[in-house]
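Apart from one protein chain that is not included, each protein chain of the complex appears where it belongs.
Take a look at subunit A:
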């Protein structure tokens, strides 16, 4: 809906949008998962979908709930405030895909845009989330915040990719935080931040001159005793076990395609049922 009709704050530019989409899955009596709630809102369009290609954990399985997130409009633009709430109900399996990359654009007067995603994965549930890249266009000012709360016996794999501007343009300002908790305890919490408002991110400690950064987080309660060992499989990519039953695959690359290849190579290092 348009906030110009219902202004929340005098500081948000005219035409700024706020949207809140809701998605949930449940396990049916026949043992297959289905979508229970599918509430799109303005720019956040949710649709039932079919497999886009190979999937870790759920490849060719017909009994899982598949949903695609599509963009109903351009953006987010500066001033926009998007939220997506996802609940993966007990015992169910949800695959969340995206139709295309999300291009973050500047708004009027440099206003900040934000997107907040909260995910709850309940007991015995599985969440497979293969997001497409977020592109921080020149002069954008965006905060992306993702919180995933897992039950102690939930499984998940999530991929996030961030590009520092479109081809040939300098990056805008972006912070992107992913926090994963398991049974309420922290498992992974990392924020990536870059752009002209900050320093040092283009240095050797953080991203160097790379234009793409991403990670895959995989969590499996079966890894409590023996998590997969650390493996720096490329000069700019490594698979690392977390302090709990999960791994982080981190990579930086010069472009989107190389980043995707590095991340999926890391996923394949995990072997079946993760490898694709």
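Basically, a residue touches a chain if its C-beta (ideal position, glycine included) is under 8 Å from a C-beta of that chain, and two chains touch if they have at least 3 such contacts; residues count from 1.
One rule holds in what follows: contacts and distances are computed from a predicted model.
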Chain excluded from display, named as in UniProt, from "Solute-binding protein", "Succinate dehydrogenase hydrophobic membrane anchor subunit", "Urease accessory protein UreF" or "NADH-quinone oxidoreductase subunit D": "Urease accessory protein UreF"
Sole residue of A:74, A:205 or A:226 that reaches the chain not shown, by the stated touch rule: A:205
Touch criterion as defined above, residue of A:112, A:138 or A:179 at the omitted chain: A:179
Where the unshown chain meets subunit A, residue by residue: 177, 179-180, 185-193, 198-208, 213, 215, 230-232, 235-238, 240-243, 248, 250-252
